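Of the protein chains in this complex, all but one are displayed in their positions.
Residue numbering begins at 1 within each chain, and the chains themselves are lettered A, B and C in the order written.
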Amino acid sequence: MEQPKNMSETAILLMYCPDKQGLLATVTDFINVNGGNILYLDQYVDRQDHIFFMRVEWDLKNFIIPQEKIEEYFSTLYARKYDMIFRIYFSSKVPRMAIFVSKMSHCLYDMLARYTSGEWNVEIPLIISNHPDMKEAADRFGIPFHCLPITKENKAQQEAIELELLEKYDINFIVLARYMQVLSADFIEYYKERIINIHHSFLPAFMGAKPYHAAFERGVKLIGATSHYVTSDLDAGPIIEQDIVRISHKDTVDTLVKKGRDLEKIVLSRAVGKHIERKILTYKNKTIVFN
Amino acid sequence: MEQPKNMSETAILLMYCPDKQGLLATVTDFINVNGGNILYLDQYVDRQDHIFFMRVEWDLKNFIIPQEKIEEYFSTLYARKYDMIFRIYFSSKVPRMAIFVSKMSHCLYDMLARYTSGEWNVEIPLIISNHPDMKEAADRFGIPFHCLPITKENKAQQEAIELELLEKYDINFIVLARYMQVLSADFIEYYKERIINIHHSFLPAFMGAKPYHAAFERGVKLIGATSHYVTSDLDAGPIIEQDIVRISHKDTVDTLVKKGRDLEKIVLSRAVGKHIERKILTYKNKTIVFN
Amino acid sequence: MEQPKNMSETAILLMYCPDKQGLLATVTDFINVNGGNILYLDQYVDRQDHIFFMRVEWDLKNFIIPQEKIEEYFSTLYARKYDMIFRIYFSSKVPRMAIFVSKMSHCLYDMLARYTSGEWNVEIPLIISNHPDMKEAADRFGIPFHCLPITKENKAQQEAIELELLEKYDINFIVLARYMQVLSADFIEYYKERIINIHHSFLPAFMGAKPYHAAFERGVKLIGATSHYVTSDLDAGPIIEQDIVRISHKDTVDTLVKKGRDLEKIVLSRAVGKHIERKILTYKNKTIVFN
Partner (left out) sequence: MEQPKNMSETAILLMYCPDKQGLLATVTDFINVNGGNILYLDQYVDRQDHIFFMRVEWDLKNFIIPQEKIEEYFSTLYARKYDMIFRIYFSSKVPRMAIFVSKMSHCLYDMLARYTSGEWNVEIPLIISNHPDMKEAADRFGIPFHCLPITKENKAQQEAIELELLEKYDINFIVLARYMQVLSADFIEYYKERIINIHHSFLPAFMGAKPYHAAFERGVKLIGATSHYVTSDLDAGPIIEQDIVRISHKDTVDTLVKKGRDLEKIVLSRAVGKHIERKILTYKNKTIVFN
């Protein structure tokens, strides 16, 4: 993949904790006084639950704390003191993403095109499917493709193989690109808040199977798509991104499916892009999506 | 109200029937050979159920069938033969609309402003409310206001008075402008397909009470509003119009309510405008909305 | 007007200055250590020009600096030191807005409805027009209406009278609600960054007169509306808000005008609402619109 040039390394801190006066000053001070140059900062206070959320990205060039010690120092000096939940990411550590797909190609191609063109700072070393159909697409982009058909009987077995593959390829997060299988609760738990799905309706309307048929039956004037983190509750995980397109009485289920494809791929890719850029925090089954 | 000037009278035919070859030619011929000049025509064929829907508007100036005989002639010559459901409207017969309102003013003012400016070819001779709050708004526009508070005990009684008022004022259709009362099935039956409601969510998501609270809890990234004809199934009638607005994690229930207001009034007024222009047909709990 | 209840008084600081490390901490510290409770904070750094922009709102209940001294203290202690451009507003000082209107009522009614319902924390004591048409609308809402017809010959004279009226009614800012007259450069200078206009196109497309006709001629598939601060360059001032609506080949100039009305009123009212909430800063002919 092409890499952005001449960029020095950066660190990203994602955190939240009970709100207190001066938290923002405290964290920015930690970066400033130790030689970090803040590049982006976005914060948000949940005034109902009194929680402070923040994302800050800074240049590490003159930062005096060694990279491998930053987490420890931050934890010792601040996180424990303020009951922070936090994670630190480094731009040098490119996240590794697996795509799960069934028979439809539109989301898959959209992501592979972004990946190949260098739009996303990610590695995609693995595509898994329950059908052989997308092998050709994977081959076009030179990405290993593993076909693991799922039946009621072999599901546990196949998921075990999938987990091995994910480990072998050192995968950090999974994107379900219209993968038409429900993952087991154990599998989901293993990749908690690290599995992104696209559902082809504006959730919570039309959960479950065949949402375009349901939308057609109900006679709605808009159809939607929703990208969300997968939880063991089907189609009920934290929503990352949604969008809609207008339809009319002239649309059939077929034209809804067609119009929906463009929506699905754009909504999913927006969500995946935000995840790659470490811009999402989840809290109480909702997402905070930073700028 | 201001009236558009120099417009000669027009007729509008709204119809549907089992699809057959040549239906469109048959109907347009009926108008053409009898001297009618077609101004607008829109048709649609439901290819699943094989139903032909059509709206046609024509200038009556040189039409040789007398206005009061058009319905009879069309019925005799075509409607029975082709099993048509149809209705004919005349531009000279201005529809009369009643508004039901509770405490919120945004939809009410939006409609009164359109009415007063002559945007809509309608009369609004009556406003009914279960609260006294909107009397001042009604007074500003010089429209009779009747306050009929509803309790579990007096509901049947009050609805009877409402029906009397509607009859007295010769009302053709009713708009529920954030009227926070469920109408009885009998009342709805009486004004079947002639009661338009605005629901403050993108139906079928968040039916029933407090949809903004439910949207906030679910963490959606869009909120919506839906205008629909009222049926005895709560929030489940034929949808006329929907729209949405983007929200984010920064929104509270209060800001959702505020953003939703603009959505509600525009979506409701779009639906009411289409109804006034006789552009809506309902079929199987859906609407066909002609251009 | 209804007032929100039980709200204690707040202060709003809008500021910008050359960016430096620690600015945010400095300003929030000033508020925190003096007993202010920060309610909302939004900041933005222009990384091209290295300018720091901020809006912060805090509760004055326990703030130890007397309200009438805050500006002086802030100026002395920080603003001069950091070359800040700043302004401080207090929730107790309700802004006073005049509406200029010509013959069209849609924007006027939309704003009067918001005003009357208490949606906006504003006073509207004055409506000025170059035509008598909107007197009735002003009367409905009990607002003084002054008709000052403008000709090439009397323009300077009439503007002088307008300025007197604006002074007499202690007006802070002006909204041109489809006011079809170009204000003189002197007049604009007098109310610099305090005159909000609505232009009926997505600027910079279709500047000047008859944008719907121009849009129709060009065959665009979207029409727009733009709200902006007025400068002496016609339709070229800082843009506050824009939106669009889809159109098709079926639209005529008349239907564009009709569809545009809903767009114009919503876009203008969004901009006016942001101005009333003190959420807009202008810099280099652009706006920063805070959350």
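The working rule: a contact is a pair of C-beta atoms (placed from the backbone, for glycine too) under 8 Å apart; a residue touches a chain by one contact, two chains touch by 3 or more.
Note that the coordinates shown come from a computational prediction; the quantities given were computed from them, not determined experimentally.
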Have a look at A:Tyr73, A:Tyr89, A:Tyr109 or A:Tyr190 and name the one touching the chain we're not showing.
-> A:Tyr109
Of C:Leu39, C:Ala79, C:Ile244 or C:Val257, which sits in contact with the chain we cannot see?
-> C:Ile244
Of B:Thr28, B:Ser91, B:Thr255 or B:Asn285, the residue in touch with the unshown chain = B:Thr28
For chain A, which residues touch the unseen chain?
-> 105-106, 109-110, 112-113, 116-117, 119, 137, 140-141, 250, 258, 261-262, 266, 269-270, 291
Interface residues of chain B (partner: the chain not displayed) = 21-22, 24-25, 28-29, 32, 37-39, 41, 43, 47, 246
Considering the entire assembly, which residues of chain C contact the chain that has been omitted?
-> 44, 47-48, 202-206, 218-222, 224, 238-244, 248-250, 252, 285-289
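By our rule, only the chains that are shown with their structure count from here on.
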So which chain is the furthest away from chain A, centre to centre on CA atoms?
-> B
Over half of interface residue numbers shared between chain A and chain C means same, under half means different, so which is it?
-> same
With chain centres defined as C-alpha means, what is the inter-centre distance between chain B and chain C in Å?
-> 35
If you average the Cα atoms of chain A and of chain B to get two centres, how far apart are those centres in Å?
-> 42
Chain A to chain C, mean C-alpha position gap in Å, rounds to 38
Residues of chain A whose C-beta touches two or more other chains | 47
